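All protein chains of the complex are present and in place, except for one that has been dropped.
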Amino acid sequence: MKLWRTPLDIDRLKIPHGELHIIKDRCKGCGFCVEYCPREVLELSDEFNIKGYHPPYVKDEEGCADCRLCEAICPEFAIFVTTKEEVESVES
Amino acid sequence: MNKERLKPEHPMEALLRMDRMPHIWCPTCGIGTAVSCFITALEKIDYPLDKVVVVSGIGCTGRVAGYVKLDSFHTTHGRPIPFATGLKLGNPELKVVVFSGDGDIVAIGGNHFIHAARRNIDITVICVNNFNYAMTGGQVAPTTPLTALATTSPYGCFETPFSIPYLADSCGAVYVARWTALHIRRLTKSMVEALNKPGFSVVEVICPCSTLYARRNKLGTGLDLMKFYHESSVIKHGADTRELDIEFQKPMVVGKFVDRERPTFLESWNAQMKKALGEKFQPYGGSNEHD
Amino acid sequence: MSTTELKIGGFGGQGVILSGIIIGKAATIFDNKSATLTQSFGPEARGSACSAQVLISDDQILYPYVTVPDIMVVMSQEAYTKFEPELDENGLLLIEKDLVKPKKPREKIKQFAIPATRIAEELGRKIVLNIVMVGFFTAMTGIISAKAMREAVKTTVPKGTEELNLKAFDRGYEYGMNLKKKGKAPK
Partner (left out) sequence: MKVDPKGVLTGSYFLDGDHACCEGALAAGCRFAAGYPITPSTEVVERFAERIPLVGGIFIQMEDELASSIAILGASWAGLKSMTVTSGPGFSLMMEHIGLGAMLETPCVFVNVQRGGPSTGLPTLPGQADMMQARWGSHGDYELISLCPNSPQECFDFMIDAFNLSERYRVPVMFMMDECVGHMTEKVVIPPADQIEVVPRRYTTLPPEEYLPFKPDPDLVPPMVKVGDGYRFHVTGLTHDERGYPVMSAECQETLVHRLIDKIRRNARDIWIYEEDQVDGAEVVVISYGITHRVALRAVQMAREKGLKVGMMRLIVVWPFPEERIRQLADKVKAFVMPEMNYGQVVLELERCVAGKAKVLLAPHGGGTVHKPEQIYERIMEAAK
């Protein structure tokens, strides 16, 4: 994953997991979520949604760290994240 | 029992008029992101949301009032600030937000903007600046950078643009910040601060206009423009607002520039009337006693 | 009673309009008559000729403006020059003695003067000359009772100046009554 800086407590840090929900037909295919996901979890799909755009799909189910940047950046309110219970350590 | 699990809802749906989605904004327009930040900010302020009102004027950003699930008014071009002034003075318990575009706020509504700032009317102005009039097809705006192309400046803009933070600061706004739509966390934080600040607060949001401004100026997609704005912006809190001019496709300064204390219009009214009239004065504000 | 038309003229700052208000108020509020006051508004605020016009009647007043004044009160030379020709040929003209140098009056016009400004200065405040004039008007016309006029003065002038203004009114009133007593004016 991309880290902007290495946390001092990286050995103890647990990364939470998120589950991504994509409301495909709301998407206008801007690609903001794909571009700015810090863990590169998303990619634009080949499929067309109802309006003819390519919505993203989750290419790395386990990669989501529940940061919710995609949720905040999406201009269409078309993607959101719910927290998964399990957590993993950064180093794993 | 129905075995199908309840689908989780988008967490912002409670504050959006989902029956009006999809909204009218183009793909890669940043207004939706600014609204998303605003919704997050609303959840972070400690204020009953029934008392929060959004007022918009006309234009792309003018449609914001129609999508937020709050008491909301879509008014006339340039006039959301005086409408908001009436609302706020009509019921001082309200938290009034004007959410509109650069053409609305500083062109046709420029006079209202400077006077509301001068009076320190207790409202928050969120001004989305996309450097042109988008809804009418990409005309030159008072924020269009020099040399940029627009349909009514086909040979390049030659009028000096306004710097919104400088204008707001010099007219007396108590809180002034500028972010791009991509500074999601910082923008949200500024919105929270502005909403919590008594007095006239202004948050400028630099947004890509993909369909018109980006295309006409051959700047790629909205995404390219968003990236450019974000990557070339320099965060400089407390910067002198005289140095915040935006030049065409050059680095721009963003940050929180002004955060000062001044009595609001109503505070000044109450203080002056009390001083002049003493016991005879019927104080105004607080509870809405005129039912 | 038919309608009496009154025009008060002077220069801005002499309290012309206030005189009209006091007369109208006395007629309507304290004497149960009808009165309509209109003012001539010009762009000039101070120093030029201005006028107040009052219609006084026992009946409802319809047409709101003075057409041919029956009574004219004039407090400045400019107002005299400008307004005097409008006065009815049988009219009554009341002038400020030191500020207006009148021509020989028209044949049937009754004309009387009072040194209102001088009297006001003697009272210590030149500003009350209009109230002296109002007192003089009350004595010379008799269309509104002195009692009603005094009430109107008392309730119209700024708080704290009632005594001075009533004194001014009385001086003007007495001056007029004396003229009448001496037979110089009709009783």
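For reference, chains read A, B and C in written order, and residue numbers begin at 1 within each chain.
Heads up, the rule we're going with is that a contact is a pair of C-beta atoms (placed from the backbone, for glycine too) under 8 Å apart; a residue touches a chain by one contact, two chains touch by 3 or more.
Given the structure is predicted, the values throughout are model-derived calculations rather than measurements.
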(message) Going by the stated contact criterion, tell me the shown chains that border the hidden chain.
(response) B, C
(message) With the missing chain put back, one of C:G13, C:P64 or C:G124 would touch it. Which one?
(response) C:P64
(message) If the hidden chain were put back, which residues of subunit C would touch it?
(response) 20-21, 24-25, 28-29, 34-39, 41-43, 61-65
(request) Would you write out the residues of subunit B that touch the absent chain, in ascending order? (result) 17, 19-20, 50-51, 53, 55, 65-66, 69-76, 78-79, 81-91, 93-94, 111-112, 115, 265, 269, 273, 277, 280-284, 288-291
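Assume only the chains that are shown with their structure count from here on.
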(message) Distance between subunit A and subunit C based on Cα centroids, please, to the nearest Å.
(response) 88
(request) Calculate how many whole Å lie between the centre of subunit B and the centre of subunit C, each centre taken as the average of the chain's C-alpha atoms. (result) 61
(message) Based only on mean CA positions, could you tell me how far subunit A sits from subunit B in angstrom?
(response) 28
(request) Would you please write down the residue numbers of subunit B that are in contact with two or more other chains? (result) none
(message) Counting only residues that touch at least two other chains, what does the list for subunit A look like?
(response) none
(request) Over in the complex, which subunit A residues touch subunit B? Could you list them? (result) 21, 23, 26, 28-32, 35-36, 51, 53, 69, 71-78, 80, 82
(request) Report the residues of subunit B in contact with subunit A in the complex, numbered from low to high. (result) 8, 10-13, 16, 21-23, 25-33, 35-37, 40, 182, 184-185, 188, 222-223, 226-227
